[in-house]
Every structure is written in structure tokens, then in C-alpha cells.
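A protein chain is absent from this complex, but the other protein chains hold their places.
Let's turn to chain A:
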Amino acid sequence: MSHFGFENDVHNVLRLDMPITNAPMARWQRKASTSNSTNTNSLSPNRNVNSSVSLSKTPSKTPGKNGKTQNTPSKAGGDRFIPTRNNKQLDVASFLISKENEPVEETPNQKAWSVTLNGYDIEEAKILHLGGKPQNAPEGYQNNLKVLYSQVSTPVSIKKSRYISSVPERILDAPDIKNDFYLNLMDWGRQNLLAVGLTSHVYLWDAGAGDIVLLKKMEDDSEYICSVSWSKDGNFLAIGTSDCKVELWDVQYQKRLRSMDGHLARVSCLCWNDHILSSGSRSGLIHQHDVRLADHHIFTFGGHTQEVCGLTWSPDGKYLASGGNDNMVYIWPVTTGSEYQAIHALNEHQGAVKALAWCPWQPNILASGGGTSDRHIRIWNANSGSCISALDTCSQVSSLVFAPNYKELVSGHGFAHDKVIIWKYPSLSKVAELEGHEDRVLNLALSPDGSIVASVAADETIRLWKSFEKDAVKKPKRPPPLKAKLSNFFFF
């Protein structure tokens, strides 16, 4: 029926009750479509006039859902002045115009977020750095801290003058020993007795007979022994405690002879010079006591600003060397009077100086060893105060003793390799390394005959290294009176 098609079309066009499909929108239609499009908050750009025909819905009731859209002007519209307006730009434009009127409150939350995200308060400060950073360390430079602290055993000098056993002759148990670098808890006396302070007890070990005697127990369990030191003849033991007292004990009768106070802090080191006992404390002061007098405190050396951890008199009794946690070594004279200045103040160490030793066979030679930050052993001339030599041991030095039998220097180390090392003196070449301790070595002590060095460590053992045994022919006999004294110990 094609002939009817044309007629149908004509009829359709002439009928006025159907919407006109291709005509431009009537004004009322246009108005309806614009109010719709405001409510939908559409994101699509560039809606031209014709596409909005499809929205022939009634406008919804809430033209202003939030404050901003209320201000939005009519858009998408072509009117005869401006055919098309870009929706997005109109949105932005209206926001920009009105934003100054609306206060932006920075809530405390927002500020906290800002600080957290930026790492600092950007309102308060800004961070600057100088452009063009300096050249970094040359290639191939490995940070030597790693090398220092992961020390592989270095070869010792091949020419050994004698056989030095690499295992200790004996291992003693030292339970509860306080792992405190600054204390001096072991000393070997002339009567061949080794005194050890284990927290609140002092034990004596007879190196000849092998007996163990409990000499002292602190009354108050919260206090502890800080230092022990034998008098020159080995009959008296001085004990320094954490309750700031220095006690003097007669070992033969196991009796406390006197208790001397005066210190304001724990007594961490002691040293005898005939009848003068020097004590150093955490307060930094060194007191000199004349043990024969009732008023024992004869004078004070002040100078250290932190704990005094090393104290030793020279063999000729002329000088007292003291080392402290303030990295200083002071050399004091022996005189009477009231106030003293140190003869020398040696400041080259960069770590606490606990290890101090005077050379017994060469006068005025002092060896000192520094703690973790320093790791050096330095040899000084005490007369001039100059440093003769310095040796980097790569490890915290906790103790030094000179071993006269073969003219050697023995050092005890902590972090990182926990060894006892024997060096030839004065060349300071390594003779032997004594390994075995599982934790840092705290103190060393030399036997009266000089053949054995004892090391006590935080692994709660004392190892006796028989490294300096002289030939059997030359070995000195043990002093006879010792045997008589021994028998007394069986009675307690």
C-alpha cells in the first residue's frame, strides 16, 4: 500500500496533537529542561540544546540540594545571546565567585591530617636544604664501622717466643656477676688469693689450694659490691660498695676492720699506695684515705665530671692515674695538703677510660684503653704527658695489665670480639689472642708470680690463662707463710 504512505505522512504532519520531532524546542520546554539539569548535577560537558529534549520529565522538587547549587545560574542554555554555555565552566565559575564568602573552617582534624601527611606543620615552617650536595665518599669506600665491628681474627705474629695455650688452664664459675663496665670486681692478691665481687657477695678463691671462701655478704640485698682491691702485701682487702662505703677487711681473720664513708655515690674503683687507699666514685671525686688514722679522709682529687672507673698508682708511688666516663685521664701527684691540681689532663680518648696500667719495668709509662667509642690503647709518658703511641684494637678495651715475665701488655676486650689479647711491649705487635669468653671481658688480674692472667667476663666465668709461665728453672717458689695462713680458712 505504498500509495497510502505518502498520505499517512501528510496526515501526521498536519495533525497537531503529536510532538514535533525535529523542530527547535519551544520556550516552555527549554525552561523545563534547564531546571531538570540543575538537579541532576551532571558531569557531562557540552550538552547542546537538542539533546536535552529527551528530558521531558517534570522538574523534581529540590532544586537546591546543597548551598552551592543554589547559586548556580541557569545553564546549558542556549538563549539567543549565547548559544551554548559549557556546564563545567559555569560550575567552576560560580564556585570561584562565591567561595570567598564562605569561611573555610580548618577543623582540628584537618590540621592533624596535614601535619601527619606532610610530616610537619606547613603553616608554621618550611624546610630548606642546600642544593648541589657534596660528592659522596669515593666509590669503593665501605663504611668501615662494619669492618670494625665484625672483626675477623687477624693473624698474629708468626715468630712466637713460646707456646701460649689457646685454652684456659682453668675456668671458674662467677654466677651473678654484675655486667657493668664501670665496676672493678676482681683482684688477685699477693697471698695468691683471687677476690671476686658477685653482686652482693665477695668470694675469695685460693689459687694454691683451690678453696672458696665467702668473705662478705651485704646486709641489704639491694646494695652490691662495686670494687675490690688487695693491699700491697695481700693481707687486707678493700671493698667499695654501692652504698658509698669503703670497707677494710682482714682476710686472715675474716673480719671487717673498718668501714669508711664520705663518698656521695658508689665507689667504683680502689687502689692502694702503701697505707694510702684511693677510692674513686660515681660522683667523679677521688678520696685519699690514710687507713692508719681515725680521721681517714685526708684529701680529695676533683676533676672528673663523671664516674671514675679506672684508678691506679704507679709502682714507685709517685703518681696516681685516674680514668673516667668523661673520657679524661688525669695524673695526680702524691703530696699532702688540701687541694690538688692534676699534673696532666689527657683528653685524647673518645670513650670511657677504665683500663689503666703502669709499666712495672719502665718508669713513668702509663697505658690506657678507651671504651666502645674509642677502642684505642695509648701509651703515655707520665712526666711529659705526651702520648708515645696509640693502637687501634677495634674493640672496647675494658682492662689492661702489664705482664713482666715476657715484657708484654695484656688487654681485655668487650664489644665486639670479647677476647683477651697479648701484645708485645713496646712494639705493640700482637702476640696472641685468647678466645673463649662468650660475653664481654670486664676485668683482668695477674697472678702474683706473673704466670697466669685471669679474666672475668659477663658470661659469668673466670678464665685463667697460663700464658706467661717462665721456665721451670726460673719459676719462683711460693712464699712459705702462705701455707700457714691457709689452714685458718678451714674453720668457718
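The working rule: contacts are C-beta pairs under 8 Å (C-beta built on N, C-alpha and C of every residue); 3 or more make two chains touch, one makes a residue touch a chain; residues count from 1.
The rule is simple: contacts and distances are computed from a predicted model.
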item	value
Hidden chain of the complex, named as in its UniProt record, picked from "Transketolase", "Origin recognition complex subunit 4", "Acyl-coenzyme A oxidase" or "Mitotic spindle assembly checkpoint protein MAD2A"	"Mitotic spindle assembly checkpoint protein MAD2A"
Options A:H3, A:R27, A:R80 or A:H129, residue touching the unrepresented chain	A:H129
Among A:N347, A:Q362, A:S386 or A:S429, residue touching the chain not depicted	A:N347
Chain not shown, touching residues in chain A	118-120, 122-138, 141-146, 149, 305, 326-327, 347-348, 350-351, 372-373, 415
